[in-house]
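Only a single protein chain was left out; the remaining protein chains are all shown in position.
Then we have subunit A:
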Amino acid sequence: MLVALSMLVFVLLRLAPGDPIDAYINPNVAMSQAEMAALRARLGFDQPLPIQYLAWLRAAVTGDLGYSIQKNGVKVLPLVLERVGPTVLLMFLALVIAIVGGIAAGIISAVQRNSATDVGCSVAAFVGISSPPFLTAILGLYVFSVVLRWSPSGGMLTPGTPFSLSDLLSHLVLPACLLSIGHAALIMRYMRASLLEVLNQDYVRTARAKGVKELWVIIKHATRNALLPVVTLIGSSIGMAVGGAIFMESVFNWPGMGLLLVNAVDTRDYPVIMGATLIIGACVILVNILTDVAYALVDPRIRVA
């Protein structure tokens, strides 16, 4: 999977117009064709594409992802790894907000079906689903940071002050909330539909016939079953949240993988693009494995005897 992903990114990068060599050249200094050819040969860009890829792959499996073109001489691997933490932090909080908020709103909507609360939640969810992350990011930034001044407008920590958790959180909460909107809305819709279906099942009637309190009928007997499709959705949400995180990070100047990737693309920093996609890909695959494990925990029918 990761090999296929890296191959795809590698080929796509080279298909894009522009010469990787451009990034190495100082535009203010004249350079002859012969000098450029020599530079190409030294960096291996004169080799056929498959050979170039194999050379990259051979180094990559030993943990050597090359050097950043832009930041002279900085190794790609540590550059990428130091950005993993902030991104994971942002996405983790966003997903926790999305899962807790989405599931709670879905349950309330399903139980009070067709009530004002339900209609309100559903309308809000449609707005949330339809709002692209770049729009919510910029709009959120404007409303909460510029107009209301509730939150700093960017960065992870206030420069020049000692580290404190509250400082980190004040920077984190707004982008995390904005990132969670679309996912919370989607989870809410799924949870509502799934729970409505489960509430019609025979075993819910059985639970009522046993004299289980209505609240417990919903929480214990219905919700656990209704979660099954939602768990799958959450798994795929995480992959999609990466895309949203890239927007959030560029808008809020959050020092994560997304910001690194966007900057790298801007400056044609090929090794960094390759390294960052590889690490993001590895994370998404890991999350999908965890989702399958979670699925087995929720549904005993999936467990292998």
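Here is the rule we use: a contact is a pair of C-beta atoms (placed from the backbone, for glycine too) under 8 Å apart; a residue touches a chain by one contact, two chains touch by 3 or more; residues count from 1.
The rule we apply is simple: contacts and distances are computed from a predicted model.
Of "Rod shape-determining protein RodA", "ABC transporter ATP-binding protein", "Deoxyribose-phosphate aldolase" or "Butyryl-CoA dehydrogenase", only "ABC transporter ATP-binding protein" is the UniProt protein name of the chain excluded from the display.
Checked against the hidden chain, the listed residues A:107, A:207, A:245 or A:287 yield one contact partner: A:207.
One of A:118, A:167, A:197 or A:299 touches the chain omitted from the figure, and that residue is A:299. The chain not displayed touches subunit A at residues 201-203, 205-214, 221, 224-225, 298-301.
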